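Shown here: the complex without one of its protein chains, the others still in place.
Let's turn to chain A:
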């Protein structure tokens, strides 16, 4: 999983995360492109995904599969020095570049490294597997035709509900987590009303509509005489799936916020809807943070220019609880606010 505040990393079972989440097709496509390269056909690969959706995890997996023939470079902040992307002659033939959205700075004079990068991937006799934030990708594709440099484009799909369940429960021992029904419901309901989160880009906000649900798993459990508690588990993951829209990073964050270890109840799965109301400069700054996934104050100041009051802007974004500051002094969009922020940015057309 990508670097994210508040999320535990690298348990031993996470190593098989990609298989668990069913990215086999994507891996096969990448491996087949690598095989083509070895027979003389070079097609660079772009892995594109929303923040926290697992592109770094996928690229890690690709590195592990091609352990002896692949080199990986991960960018964690905006690259300002050309040497950081220059590859020695003895570099392996498969080069994995993670977080390539850090290869440009959105300002006049801020694209020199990016041009250098495009030259490098075009003319070197290596295959480049790159990962990109989807918002940066779309911007660079419209402005610079980036897609033409990457004939193979992998867009990580939203994860299925069952895959999310596996992804989360795989972090714990069997039966370590206890699912409990909410106190107010003495009996598991056969029929219940659920709040369905609906993103309205036209209004720039997320609303909840009430949707009637029939508890099919409860019926099955009753018929098969299984424990009632499984229905609570189903409700937990249904809510988690709807709230995260299949984004594992968001799902994990919401799970962690609701977990009263070792017990999880359906009502503990929070439904996050942020009333975003920003001035244009604040919104643009937020769109930058969203597009880069993480920016330091100095990077934001450099992009926004000296006339912008970055302190005031960051204060506004922090006080509305839309962003947080991580241990590397980077500002990131709060995972649980990601969908509200993205919807608001789409309303303003600051991301496309």
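Please note the rule applied: a contact is a pair of C-beta atoms (placed from the backbone, for glycine too) under 8 Å apart; a residue touches a chain by one contact, two chains touch by 3 or more; residues count from 1.
The rule we apply is simple: contacts and distances are computed from a predicted model.
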{"item": "Undisplayed chain, where the name is taken from the UniProt record, one of \"Potassium efflux system KefA protein\", \"YeeE/YedE family protein\", \"Polysulfide reductase NrfD\" or \"30S ribosomal protein S1\"", "value": "\"Potassium efflux system KefA protein\""}
{"item": "Option from A:88, A:109 or A:212 whose C-beta touches the chain left out", "value": "A:109"}
{"item": "Listed residues A:203, A:216 or A:263, member touching the removed chain", "value": "A:203"}
{"item": "Residue ranges of chain A at the interface with the undisplayed chain", "value": "106-111, 139, 142-144, 201-204, 280-281, 284, 303, 305, 346-350, 352"}
